[in-house]
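Missing here is one protein chain; the remaining ones are kept as they sit in the complex.
For clarity, chains are labelled A, B and C in written order, and residue numbers in each chain start from 1.
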Amino acid sequence: MTIGIIGATGYAGAELIRLLRGHPEAGPLILASSSHAGEYIEDIYPNLRGLVSSVLVSPEEAVAESDCVFAALPNGVGERYAGAAVDRGISYIDLSADFRFDDDEAVYSAWYGKPYDRPGLRECSVYGLPELNRARIRELAAQGPVIIGNPGCYPTGASLGCYPCLARGLAGEGPVIVDAASGITGGGREPARAFHFPECADAMTPYKTGAHRHIPEISRTLGKMAGRRVQLVFTPHLAPMNRGILSTIYIPLGPLPPGLPFDRPPSEEVLARAAEIRELYADFYKDEPFVRVLPAGTTASTRGVRQSNYCDISVHLDQTGTILIVVSAIDNMVKGAAGQAVQNMNIIFGFDERLGLDGVPAAF
Amino acid sequence: MTIGIIGATGYAGAELIRLLRGHPEAGPLILASSSHAGEYIEDIYPNLRGLVSSVLVSPEEAVAESDCVFAALPNGVGERYAGAAVDRGISYIDLSADFRFDDDEAVYSAWYGKPYDRPGLRECSVYGLPELNRARIRELAAQGPVIIGNPGCYPTGASLGCYPCLARGLAGEGPVIVDAASGITGGGREPARAFHFPECADAMTPYKTGAHRHIPEISRTLGKMAGRRVQLVFTPHLAPMNRGILSTIYIPLGPLPPGLPFDRPPSEEVLARAAEIRELYADFYKDEPFVRVLPAGTTASTRGVRQSNYCDISVHLDQTGTILIVVSAIDNMVKGAAGQAVQNMNIIFGFDERLGLDGVPAAF
Amino acid sequence: MTIGIIGATGYAGAELIRLLRGHPEAGPLILASSSHAGEYIEDIYPNLRGLVSSVLVSPEEAVAESDCVFAALPNGVGERYAGAAVDRGISYIDLSADFRFDDDEAVYSAWYGKPYDRPGLRECSVYGLPELNRARIRELAAQGPVIIGNPGCYPTGASLGCYPCLARGLAGEGPVIVDAASGITGGGREPARAFHFPECADAMTPYKTGAHRHIPEISRTLGKMAGRRVQLVFTPHLAPMNRGILSTIYIPLGPLPPGLPFDRPPSEEVLARAAEIRELYADFYKDEPFVRVLPAGTTASTRGVRQSNYCDISVHLDQTGTILIVVSAIDNMVKGAAGQAVQNMNIIFGFDERLGLDGVPAAF
Partner (left out) sequence: MTIGIIGATGYAGAELIRLLRGHPEAGPLILASSSHAGEYIEDIYPNLRGLVSSVLVSPEEAVAESDCVFAALPNGVGERYAGAAVDRGISYIDLSADFRFDDDEAVYSAWYGKPYDRPGLRECSVYGLPELNRARIRELAAQGPVIIGNPGCYPTGASLGCYPCLARGLAGEGPVIVDAASGITGGGREPARAFHFPECADAMTPYKTGAHRHIPEISRTLGKMAGRRVQLVFTPHLAPMNRGILSTIYIPLGPLPPGLPFDRPPSEEVLARAAEIRELYADFYKDEPFVRVLPAGTTASTRGVRQSNYCDISVHLDQTGTILIVVSAIDNMVKGAAGQAVQNMNIIFGFDERLGLDGVPAAF
């Protein structure tokens, strides 16, 4: 199967190359870039030296000659390639935000500052979080070409951390709070002051507090999981590491019983309740190939999922037992981008979902 | 003035040495360590080579020959030195948890697993958060020797971030959530798996979720600030950096007005309200020498306070305006430990509070 | 094929597990550890959670039930397992220094402080640098079980950087100088002060200057490559990164011609000569699956070989053209340890040498 990658020179593109080159069903890769067409990818990524020797072509060429196209482009510019792909009858897996809001163009345009270019494409598009929408992806694929709105990195970690709790109706009144830290690759390949080594090394820095574009994407997904509106508070942070997103999620379970002290260590009851909810999570995800609910007593960390498509989840309660604290860890470039995109391709084409994604996470 | 430092070989001890050596009122330093007595401090800390050539003595000696003693010891072992100091009529600044709970021995023993050794010492002890207890410190100092329970690193950043909001009665129902990330020096100087470079570099890892010993300390301080009980949820994280604590704090202001959409960017009203609260914070702290409330549009980061005693605070609202998001940044080894201890010494002795602490934070 | 890994809980062991789990000829893995027997490997390495669920057994069991054994043990303790393997007729790939010196027991014992336990084992042992000894490995494998003395991490990068120059007789009088920096995983999994995050983060530190045990191993290998004695000066450094070894190698080509200025930028002649030598290197390694000689104008970096078995080499001259500067980069845990061990297994068993090692290096 010939696979096209548009935006191949960005970090998500580079990660797609790494993953697809190890995918047993992936044949030739056609790498495309509007700004680097004519250059060799191995001159841009020294890790690819001697291994991937392609010359970069135009996006149009990639669409014209592939059996499936991945696009890792900035937001707002790729609908025409998606349209061209669908017109040719091939599926298009989009890593931007352009297909993440289905027919809710109003929310999209409120945050991304422009309307849809070709709204009709949403008829065959689906938000590509497999754990939520696997059936819908298959259904669309059975009918023709599919456009995947591949989830954002933060939304993937946040949503998977909340899903069992929301779907099982455990959450009480009040907002879900997601406090998340990302590695610097999340900022992309273009140099900028915020990602300049001396400005971000040895430091933790939140950004876009209360105004990050992933807010509506997460909020919308949580709503679908819960079957009701879910208020979301979200703060992203830059952490001094290359890869990974660690999301610490606070979900209110119910009001604090009157008279309960909240300055004592967790009681046996609280610990038992935490174990129960952990079991519920483990059961909920038991058939998911890429979600690992960790044993009681352990805590998810980005170091457990490095370079892999796994999402690790640990389940805790605060000392009073009234707030569920879920920690989820993903590799932002894999489950948070390229890996999930490959997972979606596997679903579309009926492959084993693990294909090309079954490497062991790197311990260090 | 001769100053003793007990536990001089730990990281807080080393930082005390660095700060006190630049303090114009500090005379000879007597460095003490029960496990390293007889060794040269410069053989342990190469940065001190040629600058601090003292031989380490026993803690008893340090107490006997100093005009003021700092103790950076593990929890639960230092009350006898504190007692000896007070018996000699000199003040004792304790960086452990042993004097942070005043006469609330029940809470202390619930979390630290032992009763007070000499409960009576609390008559002259005070929780040394200057912004909260400056007057009390001065009052005690006027009467005789003082024991300072120097605040924990996390509690300092968390409490200062909440103080104006709580003191001014802005907080509504529901828990205050503190999500904080610390540099690895917070774990101390002793090698351990969790702080082994390959285990913590390039990774974010929460720990002691819902069960960290700083919970009662923060909770108690927030209660004093608010004049009522305040429910606290607290999650600490290890971040791959040497220094700094970044606390992202979520304080509920009130219920979400019915019908308010929560998936839209913040409105003008929300931004204006955020600016108002920021003004309130700036006004609240306007006379504090070490708290900087940042201008609107900027976000606190650990990189702004590196190597310094400053606490930087930025004030934000979530997109609905119902949750106050406060970000506070400190250097965990300075305002979170040794610097605050020196600030307390300055207060006790009636020095300018900035003495020895007025260095510009390192930009990198 | 059943494969045993002795010392499975160390970092090299963990990397062997990662690589062998993706090796198409590797069947069940028997993981062994004398200190952790009875524990689950996934409780020790969270990245393995759900993927490798083995219980650790004793080294004896691993030897008894495997078709090939890898040993990642401290120096000086594994000869009995090697002997047991050979006695059983199976090959043994040893990642310690115990089999790197062939019959030169005097050099071994001068640096490692003990004689060989079973000197006779050297009859079927070989120094496992495939680029140098591939033929000998095959020859031994044709006769029976083989013991591989898998090269040290520093020796691998240093030797491969020197080989073409020495083998082609370019080197002149004077010592070869190898200045190398290693990621902290090179220090192993056991916590120690030198590898404690705050002691090594944000710092460069040389160690064992003029006295590192890899000196005789490198020196001996360079001698075999050159067909004469080669004086070696070697300085290892700890660099604040997890993985990788960067070796900058200085080889004298000949005396400085009298009158040649040495404070001017390199002349055209010097640049042309550098290009020639680069061509010689490229030609020398053209059939090697894991050595990449980089194009002129580029410089090897550990970031090009991350998580992979490649050794990247770039070739330069100093501004006078009298000193060859070779830069080699490897991943210390892969080509410098576990990957090279797997490469040796592939050679022993007649597999394609790339099997299980053909992943693309991670760009970040």
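Note that a contact is a pair of C-beta atoms (placed from the backbone, for glycine too) under 8 Å apart; a residue touches a chain by one contact, two chains touch by 3 or more.
On a predicted model such as this, the values are computed, not experimentally measured, just so you know.
Touch with the chain omitted from the figure is made, among B:E79, B:E131, B:E217 or B:D312, by B:D312.
Interface note for the absent chain: among A:L121, A:C200 or A:L294, the touching residue is A:C200.
Remark: the residues of chain C touching the chain excluded from display are 107, 110-111, 174-175, 177, 179, 181, 183, 198-207, 209-211, 215-216, 219-220, 229, 231-235, 237, 239-244, 246, 248, 250, 252, 256, 262-266, 270, 274, 299-303, 306, 314, 316-320, 322-323, 325, 327, 329, 364. If you put the missing chain back, the residues of chain B touching it would be 11, 14-15, 17-18, 21-22, 45-52, 185, 201-202, 242-243, 292, 294, 298, 301, 303-308, 312, 333, 358-364. Touch with the hidden chain on the side of chain A covers residues 11, 183-185, 189, 191-193, 195-198, 200-202, 240-242.
Assume only the chains that are shown with their structure count from here on.
Looking at the partners of chain A and chain B together, the chains they share are C. Ranked by how close its mean Cα position lies to the mean of all protein Cα atoms, the top chain is A. Each chain gets one centre point, the mean of its Cα atoms, and the points for chain A and chain C are 37 Å apart.
Between chain B and chain C the centroid-to-centroid distance comes to 46 Å (mean Cα coordinates, whole Å).
Counting partners per residue, chain B has 183, 198, 200-202, 240-242 as the residues that reach two or more other chains.
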